[in-house]
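Here's the structure we're looking at; comments come further down.
Every protein chain except one is present and positioned as in the full complex.
By letter and in written order, the chains are A and B; residue numbering begins at 1 in each of them.
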Amino acid sequence: MYHINELLNSDNTLKPSFVAMKESDDYTINIGPQHPATHGVLHLVITLNGETIKKVDPDLGFIHRSIEKMCESLSYRQYIYVTSRMDYLSSHINNHACALLVEKALQVEVPERAQYIRVIMDELTRIASHLLWWGAMAMDMGAFTPYFYAFRERELLTEIMEDTCGARLTMNYMVPGGVMHDPHETFVHRVSKEFLPLLKSKLHEYEELVTGNIIFQNRVNGVGLLTYEDAISYGCSGPTARASGVHCDIRKLYPYDVYNKVQFEEVIETAGDSMARYMVRMNEIKQSISIIEQLINNIPEGDFQAKTKAVLKLPKGEFYQRVETARGELGVFVVSEGGTTPYRIKFRSPGFSNLSCLDHITKGSKIGDLVASMGTLDLVIPDIDR
Amino acid sequence: MYIVDYIKEVASAVKSLATGMKLTGYYFTHPKEIITQEYPDNRATLKMADRFKGEVIMPHDENNEHACTGCTSCELACPNGSIKVITKFEVNAEGKKKKAVDQHIYHLDMCTMCNLCIEACPTDAIKMANTFEHSVPDRNMLIKRLNNNGSKIREGVE
Partner (left out) sequence: MISFEHITKWLQAWLNAHMSPILVLAVETVLIVILAIALFAVLGLVLVIMERRVAAFMQIRMGPNRVGPWGLLQSTADTVKLIMKESIVPTHADKFLFNLAPFIVMIAAMLILAPVNFAQRFHIWDLNIGILFITSISSISVIGILMGGWASSNKYSLLGAMRSGAQIVSYELSAGLSILTIIVLCGSLKVSDIIASQETGWWIFKGHIPAIVAFVIYLIAVTAETNRAPFDLAEAESELTAGFHSEYSGMRFALFFLAEYINIFIVCAVGATLFLGGWMPFHIGHLQGFNHVMDYIPSSIWFFGKTFFLIFVIMWFRWTFPRLRIDQLLNLEWKYLLPISMVNLLVMTVVAIYHLHF
């Protein structure tokens, strides 16, 4: 963003404009760490001129649990469970990334059945995450009712997860070499006969209640504009970047597991405003439904888990694996010294980069726009802080 | 014409608001759509998923025997140290010393229900129970001993 000469004087001291956080007559208010608009403990110091925002300064670290450091003392089977707690709304996909990385390093062939189950689980998680986002974003905008409608569908989904994985939020279902259990015997039936028909029959309600609503449209149209160039330069990914026209779906670009066998569209909008981000996510729900429909009745027979050694040792070297979570690109980078635990691990979380553009897209808009932009960025704070 | 556009705009806005109100009105007049479960009241009929990971238990059969050999695989597999297996040496019928479990201590307060210990157990001695009402007045009560008093290892389990 900034060139070094813009930041530093010739004697390597910071230039005054980067030292002074605020001017003396600025009207600053703190949104967070405890605030209804920030779902979690995000702290935004916003500088106002009347109702107009001059500057947004995110203050992070309130839920930093040093997951990366913790992982350095955990074995390659154990470190997966911690990642469920990063972006807890797409825990399956986080686990998937970690499992893929270990498989890639050990060159384990994952049974096809496990791959199918993993992709179905990923897409179910994506739907669940987008449903929750939809409700929470509408609540930010002041409409309370959508939250409950979204949770009605999500509840069935969590019950299906509970049947198969034994947990509702922090699954720890993906293990190196496959998945932990075979899906529950009712899994296929409940997904294809109960959940998908229910969700499809309720999608029109979302449009009636929120998408078509004139107040909502006025709140999001043209608000929080993120251009194509800015989306790339801020490192945005996922629906946030795709709403600005960036072609960045990891499922398309670097397909993993059976994503190259299914037909789906990468949802891209070009407007770059909050409405575009909203529409990308709403259309992604439809794409996820279509992916699940292609896979759910064709799960091949076979093992659900490849045979792996009891103690996993990654060869010496550096490994990187990326997946598309509900929020964007999650990258897992592991440096291995050849032992049973990683030497260094780094998660490239989508929320952190997506948050970084918040100041840019809300400058000069109203407080209500900040809430709308933040809602459509779909921030999960534990994902930002890790 | 400008005035026609203006009226059309107002009309479409009112229509979009009316569709939303129709939906909430529908749910208001259809109490059957209510999805709330009245939890403590429906305890008798509440059925948890059989795989639900509530806590780690060690099943004992009617002879007060379990399948734990005291191999400490679960302790090693646990990512956050919530299992501590204290072993002892038992003298069996042939006069040979053999390692056996003395106390299988389980810290429910630290457990994250990741299921790794169950996966690691070679003899299927422990499993996940689907209980979920774990609240206790003192956190020390969450530290549990999984093997019963005077329990033995089942015959034939190695």
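Going forward, a residue touches a chain if its C-beta (ideal position, glycine included) is under 8 Å from a C-beta of that chain, and two chains touch if they have at least 3 such contacts.
These figures come from a predicted structure and were not determined experimentally.
*Asks:* Omitted chain: which shown chains does it touch?
*Replies:* Missing chain, whole complex, touching shown chains: A, B.
*Asks:* Of A:Tyr79, A:Tyr116, A:Trp134 or A:Tyr149, which residue touches the hidden chain?
*Replies:* Answer from the full complex: A:Tyr149 touches the omitted chain.
*Asks:* Which residue among A:Leu8, A:Ile215, A:Ala306 or A:Val335 touches the omitted chain?
*Replies:* From the options A:Leu8, A:Ile215, A:Ala306 or A:Val335, the contact with the absent chain belongs to A:Ile215.
*Asks:* Which of these touches the unseen chain: A:Leu198, A:Ala271 or A:Ile367?
*Replies:* With A:Leu198, A:Ala271 or A:Ile367 as choices, the missing chain is touched by A:Ile367.
*Asks:* Give me the subunit B residues in contact with the hidden chain, please.
*Replies:* 10, 17, 20-21, 23-25, 27-28, 31, 33-36, 38
*Asks:* May I ask you to list the residues on subunit A that touch the chain which is not drawn?
*Replies:* Here the touching residues of subunit A are 27-29, 35-37, 51, 138-145, 147-149, 152, 209-210, 213, 215-216, 218-219, 366-371.
Assume only the chains that are shown with their structure count from here on.
*Asks:* Which residues of subunit A touch subunit B once you look at their complex with the stated criterion?
*Replies:* Residues 74-75, 77-79, 81-82, 145, 152, 155, 159, 162-167, 170, 172, 175, 180-181, 184, 205, 208-210, 212-215, 217, 310.
*Asks:* Would you pull the subunit B residues touching subunit A in the complex into a rising list?
*Replies:* Contact set of subunit B toward subunit A: 12-13, 16-17, 19-20, 22-24, 35, 49-53, 77, 79, 112-116, 119-120, 128.
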